[in-house]
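Taking it in order: structure first as structure tokens, then the write-up.
Only a single protein chain was left out; the remaining protein chains are all shown in position.
Going in written order, the chains are labelled A and B, and every chain counts its residues from 1.
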Amino acid sequence: MLLITCPWCGPRAEIEFRCGGEAHIARPDPATASDADWERYLFLRENAKGVTLERWWHVHGCRRWFNAARDTTTEEFLAFYRMGEPPPATLRARLGR
Amino acid sequence: MSGAWRLPRGGRVDRARPLRFSFDGKAYTGLTGDTLAAALLANGVHLVARSFKYHRPRGILAAGCEEPNALVQLDRGGGREDPNLRATQVELFDGLVATSQNRWPSLSFDLAATADRLAPLLPAGFYYKTFMWPAGWWRRVYEPRIRAAAGLGRSPSRPDPDRYLHRHAHCDVLVVGAGPAGLMAAAAAVMSGARVILADEQAEPGGALLAEPGLRLDGMDGAAWLAAALGELTAQPNLTLLPRTTAFAWHDHTYLGLLERVTDHLAEPPPHLPRQRLWRVRARQVVLATGAIERPLVFPDNDRPGIMLASAARTYLNRYGVRVGARVAVFTNNDSAYATALDLAAAGVTIAAIVDCRADPGGELVQRARAVGLPVRPGAVVTGTQGRLRINQAFVAPLDGGGRSSPVVCDALLVSGGWNPTLHLHSQARGRLRFDEKLWAYVPAELVPGEQVAGACAGSFALADALREGAQAGVAAAAAAGYRAELPALPAVEAPSWSEPAPLWRVPLGRGRAWVDLQNDVTAKDLELALREGFRSIEHVKRYTTTGMGTDQGKTANVNALAIVAAGLGQGVEAVGHTTFRPPYTPVTFGAFAGASRELQLDPLRRTPSHAHAEALGAVFEDVGQWRRARYFPQPGEDMQAAVGRECRAARQGVGLFDASTLGKIDLQGADAAELLNRVYTNAWAKLTVGRCRYGLMLRDDGMVLDDGVTARLGPDRFHMTTTTGGAARVLAWLEEWLQCEWPQLRVFCTSVTEQWAAIGVCGPKARDVIRAAGTDIDLSREAFPHMSFRDGSVAGLPARVFRISFTGEIAFEINVPSGYGGALWEALWQAGQPFGITPYGTEAMHVLRAEKGYIIVGQETDGTVTPLDLGMDWMISKAKPDFIGKRGMARPDLARADRKQLVGLLTRDPTVVLEEGAQLVEDPAQSLPMRMIGHVTSAYHSANLGRSIALGLVQGGRERIGQTLWVPMPAQPAIAVEVTRPVFLDPENRRLNG
Partner (left out) sequence: MVNDAYRRGRSAAPSHGTMQRYSIFSLARNALTGHRNWQAAWRSPEPRPAYEVVIVGGGGHGLATAYYLAKEHGITNVAVLEKGWLGGGNTGRNTTVVRSNYLYDESAAIYEHSMKLWEGLAQELNYNVMFSQRGVLMLAHGSHDEQVLKRHIHADRLNGIDNEWLTPAQAKAFCPPLNIGKELRYPVTGAALQRRGGTARHDAVAWGYARGADARGVDIIQNCAVTGVRRDGDRVVGVETTRGYIAAGKVGVVAAGHTSVVMAMAGLRMPIESVPLQALVSEPVKPVFPCVAMSNAIHAYISQSDKGELVIGAGTDQYVSYGQRGSFHIAEHTLEAIVELFPIFSRLRMLRQWAGIVDCTPDRSPILARTPVRGLYVNCGWGTGGFKATPGSGHVFAHTIARDEPHPINAPFTLERFRTGRLIDEAAAAAVAH
């Protein structure tokens, strides 16, 4: 039962949330996207072992989507940030991206 | 008298309150405060169990949760059956009935013990090497016998009369273990104002203080100090003390599971109490003060009844007033067992020998033992024992092998191989371990976030250290949780010090099997065999030999096994590593996990506002997701087919009444609501005028059908969307996800209004008559109120929004009223409809009626692999829109293949035959297996209106096959011939609909 800090509501138990998988996957322009582009968008995932950026939805709460950075080997959350925002600079520095 | 082995005084038992109990049918008496094990020992009963594999006679090894042997079955009557309980933890109550397990016909004479004579044939992993011939015999012959021999207790067979409940708790500091360290930690944290939960698995807090009489704290003995400390602690409102509560699991982010045994110790459980309570605690900080568990020693024939951990014997003596023998030998590699010997001697027990493997033990306790004349035999080991059902002698020899072994007559042998800090929770929390070569035990290598450790579980066995570390841990935890805490005054302690232990993992002398895991009958030789056969990882050794896999999870066996494996590999203990500690620390009842979530509490049950009316009309209900919907309304003597046939005819010839309240309803508001619909539906929405409705098909972005439904435009910026019953939550989630994550610039609010509206459908040629009779201010005429539009007004005096939409192909009105009026609306329509023969119909008739028209049901005609093109719904796809969800996905090569499965109608050659939903279609029913299947039946019914069966199906290249005959092979009957048709069976011109 993870403890997840919704940027709008604060820390809440995992059962209030739904995980939306990898974050920052841009939907390609359908007019120009190749089948391979569409495959990448729909299906291909980094599936990182280590720090991953992912989306969570506070479904049994404020119903807002937000982003989180989590280490998939320890479940430690490194950051929570709102939808549409880039990952915090400190985190990007740490990840080297 | 509560047993011949009970001392006349002493212990924490209540001699004024004797308790009757029975074991294997024999009646005994114990005392209030006893465990079953203590009471049995008080009565001189040592033989209590048979081992798992060889059915060897076994006694009581321990006094706590680490007990590997003494497992019993309890039957409290009334269905209160409980297998595999550790007698060392079962609190005695009056009338307790316990039996031994895994033996036949009796504990002292067990026929299955022949396995022990065959032991040379049955080394570790023997079953992987045999029982392979003849091939069929494994399942039929060998396996049933192995299974019958395996297992321990018997599963309960009657319903459980008890309840189990859950508690969710938050606290600043959770202290696990109420021994000296835990008590100090709790005291320090509580004084800071932090909210503290102090949990201890025993009936009484106190830990080691309960069984060690030689301690002085601030001049008091342990018991007196404990009483004072507890009194002070429990007076604090911010402390929750949970006795009989085991912290069994540490999950991520300091979330712990605790099991509180509420009534297991009571003779008559009060009905208002749950049997057990599962606590789920989110703690800011956790202090582990879980103590340590004594290790037994590994030497030949070390498993006989009467061989016991030295600390356990001390507990039985001091806490329960029970002597475990009259002439007792002690075998140790450390000082702690001397304390037991001294206490026993003081109680009048003869100490036959203290066998110490250390050449020159010189600690304080050793000196005391020598001073009172106890026969210490340094540099010696036990090399074997005798006694079939109870030890009667031990053989002692010099460890250096330089002398012959001599017998020591004894009726109990107390062993101590040192102490293992109890690190299960630390390890579950991903804490690493370090092997300490002074203590010869694993200790925490580091703390994990939110963790403090104190006392014996940190490797600090001295009382003064435990108290100090406890206080420090409590202060640190409170501070980390945001409180200002100060170190409390520490009691002045007088306690004997311990000198250094010596590692003794396995006695190198003697013959006979040396047992490592007593429950699973794993010997040192088994471990060596595993190594010899290439199982060199400790995980392999564990799995191959099953060491540490019993119900005790190897609490007394694992470290000995690791060390023996390390020796076999020529490595250090730490290099071998250790197996993973898995939750739970001790086994946890399934019922406690399930809690109240059974039957109606398992999942919410949703009923529509007119549920009671349907019930009154005799409806048969079905579960549709969480909803309970009326399936059909049988009249006396009708079966389902007759009822459904009548309902279907009424809906087309007269008038039917249908509860559509379960459909998902979403209110969409905002300047961009129409644009949102344009993006999530395949068709165009911008030009839909206010007051009109449109059918929409929603796809996933891979092009597969997700949901469908009718959406009405309530105003320029407001829409009322409907979804399938099962899709309501999914569709709302879908809209919100796209709006928030992909299109934040769109100004739309989505609100679920499923529960706000009751929807009753009136369907059929007389629908208008019924609604008019019920009273309405809405003009229902064809001209004023065309198909696919809605009107606000009143019906039967109720504020209503009426949609003219149809899922049956008939004139139909779906009357929506605020859900509180749903029952009244149903009743009004029912009454008004009587002159017109109004007929309620259920989901089954609804399915038939829509299938007659070829309308799909998402989830029945579709299964997540079906595109709109597959359904023949090309007309639903806007060619003008540059994008909608699913458009690009649908353009992928495989989704345009001509041989994809397409929706068609299927008419059986014999009109009386109704196909089975899910049946497969083939071209040639005479082909051999495996057959080439080209499609399947998605829906099939008897249609009373058409006087024959109908079906829908998905068939490869189906639209090209119209007119072809295909076959449905069925088991044990000839294949059924079907003709492929268009999927619309009735009124393809929609004359009825628009009438």
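Remarks
Just so we're on the same page, a residue touches a chain if its C-beta (ideal position, glycine included) is under 8 Å from a C-beta of that chain, and two chains touch if they have at least 3 such contacts.
No experiment lies behind these values; they were computed from the predicted model shown.
The chain not shown here is in contact, across the full complex, with A, B.
Here the missing chain is touched by one residue of B:38, B:152 or B:832, and it is B:152. Of the listed residues B:4, B:371 or B:600, the one in contact with the hidden chain in the full complex is B:600. Within the whole complex, the absent chain has one touching residue among B:24, B:94, B:204 or B:252, and that is B:252. One chain of the complex is left out; on chain A, the residues touching it are 1-2, 14-15, 18-19, 21-22, 35-36, 38-40, 42-49, 52, 54, 70, 72-75. Where chain B meets the chain that is not shown, the touching residues are 52, 81-84, 120-121, 123, 126-133, 135, 138-139, 143-144, 146-148, 150-160, 162, 164, 249, 251-252, 255, 257, 280, 525, 529, 532-537, 539-540, 543-544, 546, 551, 553, 580, 582-584, 587-591, 593-595, 597-603, 605, 622-625, 702-703, 724-727, 858-860, 863-865, 889, 892-895, 916-920, 922, 929-931, 933, 936, 969, 971.
Quick note on the criterion: only the chains that are shown with their structure count from here on.
Centroids of chain A and chain B (each the mean of its C-alpha atoms) stand 28 Å apart. Touching chain B in their complex are the following residues of chain A: 1-3, 13, 18, 20, 27, 30-31, 33, 35, 38, 41-42, 55, 57, 59, 63-65, 74-76, 83-84. Those residues of chain B that touch chain A in the shared complex are 251-255, 280, 282, 430, 449, 701-702, 733, 736-737, 740-742, 744, 882-883, 887-889, 892-893.
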